[in-house]
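One chain of protein is taken out of this complex; the other chains stay put.
Right after this comes chain A.
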Amino acid sequence: MLYREAGDFKTSYRDDGQTFPIRLDRWAYYAALVVAFLVVPFVINDYWANAVFVPFLIYAIAALGLNILTGYAGQVSLGTGGFMAVGAYAVYKLMTAFPEISIVIHILLAGGITAIVGMLFGLPSLRIKGFYLAVATLAAQFFLVWLFNKVPWFYNYSASGQINAPERTILGYAVTGPATSAPAKYLICLVFAFVLAWVARNLTRGMSGRKWMAIRDMDIAAEIIGVNPLTAKLSAFAMSSFFVGVAGALLFAVYLGAAEVGEAFGINKSFLVLFMIIIGGLGSIFGSFAGAAFMVLLPVLLKNVLVGGLGWPTDLAAHIELMIVGGLIVFFLIAEPHGLARLWALTKEKLRLWPFPH
């Protein structure tokens, strides 16, 4: 009774095919958007922005990107960290080289550059598949991190080898640099996350998404029905890398402010984002957000409970976090391979008939 669709009639294909076919869902979505855009920016403080909201939104973008590649197109990638580094260093070079151009354009361009790099490393996917490819993408991860570490041009010959985001403004408000306020950080990430999620949703339910899914389900069959594997796989790599690049650019410029490539974009980032989409749900836009939220909130929660509540040492809490994350991955793969998104869908199914069981 809480969740109902009675009386919610569709009279056209267009109505049937919309993202939220049930009126209640649609309202909930609009309400969430209103809260996210009009309420949260006024109540957010630095702690909430830095610990929860900004990383959540940025990782959600990265998870969307990886989900396009892994969840929709079926190409497992362990190079996400490396591609995020490409986005970060691209936006850094652009910010310092063309200071008068808007940061938004820089971030989008950084995404574009990452897309090109991603396509380059996606080329082997035409010959190799499955975990051979997964391992091959590790080549991208290690090579890119090494490259950004060793070639001083990328970090503008700075003595520390770090990159630091200079201050850039949008409409007079600082969005990068030390003077950035919490609402500004949050809003720029929110706008990017919202627009990119919208793009991802429409891409994946359109023709390119169908092609990707056909390749994922059975590449040979897809080829027979006229999907060109070359363009399908490379477009998946390009789109995915674009998202990941934007996420990397935001992570560096807006969230971290300063980054050292081995630390900020190491192999652990790749696994973190992979875990987000496994836990959230492979092949689901909502799952990307759910997974990102879960993986961002879990350490905060554990830290508050174990270190803050029980007074355990932080390193012990970190190790227990590893165990929990690893255990959850295995648990989700066994119990619910479609992740939190599927659990949420099941909950809705149950609520439709609640309180009657059948």
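Simple rule for what comes next: a contact is a pair of C-beta atoms (placed from the backbone, for glycine too) under 8 Å apart; a residue touches a chain by one contact, two chains touch by 3 or more; residues count from 1.
What we mean here is this: contacts and distances are computed from a predicted model.
According to its UniProt record, the chain left out of view corresponds to "Amino acid/amide ABC transporter membrane protein 1, HAAT family" among "Amino acid/amide ABC transporter membrane protein 1, HAAT family", "Protein FixA", "FUSC family protein" or "Iron-sulfur cluster-binding domain-containing protein". The missing chain, though absent from the display, is touched by one residue of A:175, A:278, A:295 or A:341; that residue is A:278.
Of the listed positions A:48, A:142 or A:286, the one in contact with the omitted chain in the full complex is A:142. Within the entire complex, the positions of chain A that touch the omitted partner chain are 76, 123-124, 127-128, 130-132, 134-136, 138-139, 142-143, 145-146, 149-151, 220, 223-224, 267, 271, 274-275, 278, 310-313, 315-316, 319-330, 333-334, 337.
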